[in-house]
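If you scroll down you'll find the structure; I have some questions about it.
Excluded from the complex is one protein chain; the other protein chains are retained at their positions.
Just so it is clear, A and B label the chains in written order, and each chain counts residues from 1 on its own.
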Amino acid sequence: MSTIITSAPALAPASKEPGQGGGVDYLNHETSIASWLLTLDHKRIGILYLVAMSAMFVLGGFYAGLIRAELITPKGDLMSSDFYNKSFTAHGVIMVFFVLIPLVPASLGNFMLPLMIGAKDVAFPRLNLISWYVYMIGAGFTLVALIGGGVDTGWTFYTPLSTTYLNSNVLLTATGLFILGFSSILTGLNFIVTIHRMRCPGMDWFRMPLFVWALYATSVIQLLGTPVIAITLALVGVERLLGVGIFDPRLGGDPILYQHLFWFYSHPAVYIMILPPLGVTNELISTFSRKPIFGYSMMAGASLAIAIFSFIVWAHHMFTSGLSPYAAMFFSLLTFSVAIPSGIKVFTWLATLFRGSISFDSPMLYAYGFIGLFTIGGMTGLFLSTLGTDIHFHDTYFVVAHFHYVMVGGAIVGFMGGLHFIWPKMFGRMYPEFLARMSAILIFVGFNLTFFPQFLVGYLGMPRRYHEYPNEFQVLNVFSTAGATVLGVGYLLPLLYLPWSVFFGEKAGRNPWGATTLDWTHTESPPTPHNFEETPVVTGEPYKYDTLFNKESALAGH
Amino acid sequence: MQVTEKKHAQEAHDDHGHGHELAHHFVSVEQQHDAGNLGMWMFLTTEVLFFGGLFAAYTIYRYKFEKVFEQASNILDPMLGAINTIVLIFSSVTMAFAVRSAQQGKSKAIVAWLGATIVFGALFLGIKYGEWKHDAHLHVFPTSDFNWTWAREKHAEGEHGHGHDSHGPELKGFVFNSPVVPANYIESDSRNPEAKQAKLFFFLYFSMTSLHALHMIIGFGVMAVIMVYAWYGYYTPHYYVPVESVGLYWHFVDLVWIFLFPLLYLLGAHLGAGH
Partner (left out) sequence: MSLHPPAKAWTYWANFLALCVLTVVTWLTARMDLGALSTPVALGIAVIKAALVVLFFMHVWESTPLTKLVIGMSLFMLTVLLTFLFTDYATRNYDVLPSDHAAAVSGKH
């Protein structure tokens, strides 16, 4: 970093008592709607994203409910096959592009990143706001197409299906996703520059909280991957408009080239979804076992390694698509390499928990669930990266179960843990702990009940993307739908008690968890508009715990 | 917020004399400059991969349809491509001088050099427009209007007679009032698989060059705004990130063309060399 003027004290216990009610914070210093819609404050933009993505999550969940309801019986009796196709496409597009990819970076990341590295804001606050508007515009286009007309290609838009046989809603959806891509790029760009240029004095690379490392690795993927999907979707659009066959075999093109370009982004996109929850889990595990993360540098390096590896394995989605057998072997082998950094992460968490003073607060319950579900999701991924077994499993419910374990069991559960962790900092209020624990348990149970049967039914050969199935699969499907109902209740609870707690929750105080990173030790809850009254100076490691932490006294504000 | 912002603006004012030179969330002008500079490089990184998707498609189809791609490339005029390369490189030189003027704090010189950049950029697009017009007469626009039989025949005629205006009956066609292709040519194309391959070449040619041209036009817009600011002395040796960034952007546009020129224009140049 270039010259930084400092006039701040060394890292020390906060000198001032947390503001008791009367203080100016980022929530109450301006309250008009315009002040929210035109805000340049990273904290408010994080909340704008949180609200928008929650709405999208509910919508995507609604479509998931329709799918599960249809699959209770073997016959397609609830909806037409066409509407079923449109439902799972809408579910996939909304959940992948509008929820999972921006979920943690844009909401929790936006809120926490500057706080964690001791900055007043991200490097480009205006770009940050623009990225939210770009997200909203992209969402507008896509929702008009998905709800107004319906798209039945699946979220992957494989050619020539998407370019030949369909109505123009595909074009509108592709336009929406093209626009949305820039939102993702702007966020990634902003984060990388922020992490490189905005760290406070003393905040060396190896003093950053691990969540920041994860955001950094994620941003690298966002920057390098997203433009490729943007140009690919643009080509699909042009192909439809001009009738050129760049991906159409009848016109000399190659549909597999589309799959290559699509997965060049969309495999790394899985890591855009999962890396930030992996990062936030570090914070949870360290804080709630009162120990520094075991193997900090290994953990930071594993995040970067995952980001790089994610770009060299994409063709494992295409083993049955007509890929050259030699390339298939090559990509299969490379895919196994991703297991190494992922394994490093799981083992370092276990080592951190070992002999820690571990607690069962609701964020930590989510973190425990996250470790288990992510491990199952990752391990079943190895079945799919093995050429022989993939022939059997491809396009069955086994695949559906695998990626839901990673994306829901991993990304969403990790996000929920992070959200419950950061909530007191965001709004300065505690939520009802009992309900939060209930919700964590319901989500864990419901999730496993929903998706574990899908491993079995997939292994037995039930293909995905059909609204009818043979009678013998019914039992497992009924289990799955029952689990989805429990899961739905688990998600509904936080949607109720979290907003409630903003107004009626107990005051949280500056640092209710006894965490040791800057965001907790040096900012108010909720933080003041510019985060830090004086620029902090960091002198040591991010995780320094004394084991004897008393939650009650922390809540009382000491 | 008001209170705090004023405080920070005040600090910036004390240090450097110009309030707009330092945004409130930066500590120093160096930090601000380095952040802007890094941000622009990051943006260019995404641009590399954005064009990269098209280059990937080009690589694959060129590998698969090597012979036809060479013949299709031969339709383009490498002389015009070379002239355009030099015109665009010259606009990069003027751009480099615009950034240099910003570093020296010469506001009016920034305006002049950016103006020169726009002029030479426009010259590039003018030449490009002429090429496209000619391409329309040859029916190589990758639409339903495309006709490979016609294009090869007329191109061969053009090589000898240079009779651009004698392209058959004067009927209104798809674009640029190009002549309509007779039915027997369409019939001949439908029996020839090479026609599809050539159409793919021209699809790539037009999408790459038009995406490149679009980038140039966006660059013109940004430069126009910067010229207005520069005219009123907004940029100083402490604060010229916008000028520097548009400079990097423009050089990147130049870089793309440096690769497009051999890949699109020179691929089949040896085929026409004897004429």
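Here is the rule we go by: a contact is a pair of C-beta atoms (placed from the backbone, for glycine too) under 8 Å apart; a residue touches a chain by one contact, two chains touch by 3 or more.
Note that the structure is a prediction, hence the values are computed from the model and not measured.
Visitor: Using the document's definition of touch, tell me which of B:116, B:186, B:211 or B:255 contacts the absent chain.
Guide: Of the candidates B:116, B:186, B:211 or B:255, B:255 is in touch with the missing chain.
Visitor: In the whole complex, not just what's shown, which of A:62, A:330, A:452 or A:545 touches the removed chain?
Guide: The one listed residue touching the chain not shown is A:330.
Visitor: Which of these touches the unseen chain: B:29, B:75, B:204 or B:223?
Guide: If we include the chain that is not displayed, B:29 is the one touching it.
Visitor: Where does subunit A touch the missing chain, residue by residue?
Guide: 196, 220, 224, 228, 249, 252, 254, 256-257, 260, 264, 311-312, 314-315, 322-327, 330-331
Visitor: If you put the missing chain back, which residues of subunit B would it touch?
Guide: Residues of subunit B in contact with the hidden chain: 29-30, 33, 37-38, 41-42, 44-45, 48-49, 52-53, 55-56, 59-60, 63-65, 67-68, 78-79, 82, 85-86, 89-90, 92-93, 95-97, 100, 103-105, 193-194, 197, 237-238, 240, 247-248, 251, 254-255, 258-259, 261-263, 266-267, 269-270, 273.
Basically, only the chains that are shown with their structure count from here on.
Visitor: So how far apart, in whole Å, are subunit A and subunit B when each is placed at the average of its C-alpha atoms?
Guide: 36
Visitor: Using the touch rule from the top, collect the residues of subunit B that touch subunit A in their complex.
Guide: Residues 1, 4, 8, 24-25, 27-28, 30-31, 34-35, 38-39, 42-43, 45-47, 49-54, 56-57, 60-61, 64-65, 142-144, 193, 196-197, 199-200, 203-204, 207 of subunit B touch subunit A in their complex.
Visitor: Which subunit A residues qualify as touching subunit B in the complex?
Guide: 1-5, 29-30, 119-121, 123-125, 185, 189-190, 192-193, 196-198, 223-228, 230-232, 235, 238, 242-246, 251-254, 257, 260-261, 528-530, 535
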